[in-house]
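Provided herewith is a single structure, encoded as structure tokens, for subsequent inquiry.
All protein chains but one are shown at their positions in the complex.
Moving on to chain A:
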Amino acid sequence: MSEIRRLIRPVPILLALVIFVAVPLGLAQFGKGYFFQIANLVLIFALLAASLHLVAGVAGLLHLGHAAFYGIGAYVAALLGTELKLGFLWGLPAGGLAAAVLALIVALPTMRLVSIYFAVATLAIGQMIHTVLLNWVSLTKGPNGVLLFSGIKLFGWAAKTPVAIYFVVAVVVAASIFAIHRLGHSYYGNALRSLREDDQCADAMGIDTVRLKIEVFTLSAFFAGIAGALWAYTTGYVSPTDFNFSNSILVLAMVVVGGLGSLPGAIIGAFLLILLPEVLRGFGDVRNVLVGLVMFFSILFLPKGLFGEVSALTFVRRHFGRSQNRVPGGEVGW
């Protein structure tokens, strides 16, 4: 029985069917670029929220500068495309790696900070990167932004139609989120959770907390950079305002509304906070107030998030877990 369950997992298959078959088919029925645009945006922000979830949720570090690493990825991809004529296949990994390298450099001195001091340090990092993007005119073109005309090309095939672009975004995002899932839902994730709960205790248990923090911060920046490269290639234009403090807060709000420490929660949060302002367009000028109210009430009534960590872990264990250590009646391990 358990052998069969391990081989055929209905929920992941269902999810894959929804993302790669139902959504594109459904959206193609409408034949509208608008829905694909929103779908791409939702996916990109789902990846951003998932990457921040690693740091803010799993490791419990309040990170206020995430949008800056998203910006680094976008700028590196866009500048490689325009200045060096290196296409999507170079820009995507390079965006992620550049963000990761920068994160590693800034993490080395700052990751010994805890709680509010860490938050302020990441706030400062975010602001510094944003200011550099804005003011280093000779490299980043400053406030003029970078126009990227080349579009997505893969081995001679150009993704031109909305469906094709959607598929590229969906594959990259799904693969990245799968990696984040394996990182967070594993003994590695457990170690991160332990340093969130009590870092001194974790230290005493032999976990190198500083090293772990540096690693998770770097990994998180890598995926943010990937999201940035996707944004650059789907929009064709990047400018510093897209990566300012309010975008960091938007992504953080997604993680918190969805449920701190919960990967499905972070993704649901991204869905909600991207879709809601679009769906509420009919309400005119008050729509932002309505979005705020939804956030307010969801935090008020579901303080653990729309899909809280505990239920998310149970859900993931049951439907995605490795369950190699499963004993009758118990749900230990992954």
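Details
By definition in this document, a residue touches a chain if its C-beta (ideal position, glycine included) is under 8 Å from a C-beta of that chain, and two chains touch if they have at least 3 such contacts; residues count from 1.
Everything that follows uses one rule, which is that contacts and distances are computed from a predicted model.
For the chain of the complex excluded from view, the name given in UniProt is "Amino acid ABC transporter substrate-binding protein" [choices: "Heme exporter protein B", "Na+/H+ antiporter subunit C", "Anti-sigma factor antagonist" or "Amino acid ABC transporter substrate-binding protein"]. Of the options A:Phe20, A:Tyr188 or A:Phe315, the residue whose C-beta touches the omitted chain is A:Phe315.
Residue A:Phe307 is the one among A:Tyr166, A:Phe307 or A:Phe320 that touches the chain not shown.
Residues touching the missing chain, restricted to chain A, are 32-34, 36-38, 41, 134-135, 137, 142-145, 147, 235-237, 239, 241-242, 268, 271-272, 274-285, 287-288, 294, 298, 302, 306-308, 311, 315 (touch as defined at the top).
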